[in-house]
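With one protein chain removed, the remaining protein chains of the complex are shown where they sit.
Let's turn to chain A:
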Amino acid sequence: MYESTFPWISLMIISLPVGAALMWILPSRYARIVALVTALFDLMLTLSLLFRFDASNPDFQFVERHSWIPTLNIEYAVGIDGMSVLFLPLTVLLFIAVVVASWNSIRTMPRLFFTLLLLLESVTLGIFCALDTILFFLFWEATLIPLYFLISLWGIGPHRRYAAVKYTMFMLAGGVPLLFGFLLLAFDQAGMSGGVPAGLVFDYVTLLNNPIPGELQTLVFFLLFIGFAVKTPLFPFHTWLPTVAMEGPIAIAALMTGLKLGAYGLIRFAVPLAPKAAVEYHWLLAGLGVTGILYGAVMALSQSNLRRMLAYSSISHVGLVVLGIASFNLQGIQGALFQLINFTIVAGGIFLVTGYLHHRVGSTDMVSLGGVARTMPLLTTFFFLFGLAAMGVPGTNGFPAEFLILVSALKTHTGAGLAALFGVVIGAAYFLGYYRRAFLGPVQSGVVADALDIWGKELLIVAVFALLVIALGLYPAAVLDLTEASSRAWLGR
């Protein structure tokens, strides 16, 4: 393991709250500028991490360890490996996009809004870096506080308070089994060595190297699985996502669909910490994954509102990720990671465009749109491009990911793979169906006829996302090379 001499990761996590604090010293009108500068500073940090990262080394890098609660053996331990390194710059990029998208649309209490946003960014980055289960859990639950206020105070739907409460309750309910799972792991290790509390183990790497006995694994796997499934979201627990997408601010919807923390948790914790149980219950993962793919896709077919449609399509796409995880081969896991990285770019980009549309037209409902292409050709073009990526058309980053997942799924779960292929066909149908009714056709409302196309800052940030879509589509090795060593190590467990 390579220990870092300079605390890069801590600096990355800490710089954001510092920026947030700075905001309260300066006048309120500088809030957005401070937020942007802080986020840009963080982007540089994450990019420098990416360049210093050694892709051939499957171990954790830039590791920092400090004792935190010594009596319980809880440490402050952070580090990244090939599976998490790419999420950092993309997360920061997504937050930058959110800051830019909220530039003019947030008028009430901008200081509080941007502070919460930066805090959320800080703990989200923490989730990707945490190497101690309790630290991870702390970051995990800490996302709820800023999200609660962001949804309930700046939501655009009439039921925003309700949505915020519901979201928080859902996530807290998911957090309980998660904590139980982590505690069970720690106590099991304590039973083998030293007893409680001296032998408690919360360190991720130690837990990885000492897998727990078979029967207990099943229990741990299910506890962690339920905890992460709520956040992913997998089929029966998915209803919060469309609600939040409808009620919350569009910027938050972009974060929710762009950052699939639940699926990351599955890959990082649920599967490797209980490997035998995960392999044994692969059919559950594959079954829920394929249910998600078809359910989300079919639901998306009949949506009249863009935000709901995108929420369901996101449920469908994350089903594909879970199916990839369930195949337990290199193609599957690399495809799943690639797809998760795509989410940040594609879902982030598409929600950005949606936000611009909503800002101009005041609605994302099919009935009040129509003919958007006539007055906003650039916005329409970018929307179409992101849609192509979501459909997995070659030339966009969606293709390599979807292709790898499908090929690996056909190998291990042939039936589920065939069903997923069917989902691919519906995927084109619902996206193009909505696109046709809302963006093409004659202009029907005066608001659309008078709207201006995107320009300036908006254009710039969307273009960055579009370039990433095409670049990763043409040169997928950029992602695959980074994730390969760690994925092989992951499979080895």
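Here, contacts are C-beta pairs under 8 Å (C-beta built on N, C-alpha and C of every residue); 3 or more make two chains touch, one makes a residue touch a chain; residues count from 1.
The criterion applied here is as follows: contacts and distances are computed from a predicted model.
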> UniProt protein name for the omitted subunit, picking from "Serine kinase", "Monosaccharide ABC transporter membrane protein (CUT2 family)", "Peptide/nickel transport system permease protein" or "NADH-quinone oxidoreductase subunit L"?
Replying inline: "NADH-quinone oxidoreductase subunit L"
>> For the chain left out of this view, which of A:13, A:49, A:63 or A:156 touches it?
In response: A:156
>> Looking at the full complex, which residue from A:136, A:295, A:343 or A:465 touches the chain that isn't shown here?
In response: A:295
>> Using the document's definition of touch, tell me which of A:11, A:463 or A:489 contacts the absent chain.
In response: A:463
>> Touch as defined at the start, partner being the missing chain; which of A:28, A:48, A:67 or A:239 qualifies?
In response: A:239
> Since one chain has been left out of the picture, which residues of chain A touch it in the full complex?
Replying inline: 156-159, 162-163, 166, 170, 236-240, 242-243, 246-247, 287, 290, 295, 298-299, 301-302, 305, 307-308, 329-331, 334-335, 362-365, 371, 373-374, 378, 381, 388, 393-395, 399-400, 403-404, 406-407, 410-411, 413-419, 421-422, 424-426, 428-429, 432-433, 436, 439-443, 459, 463, 476-477, 480, 484
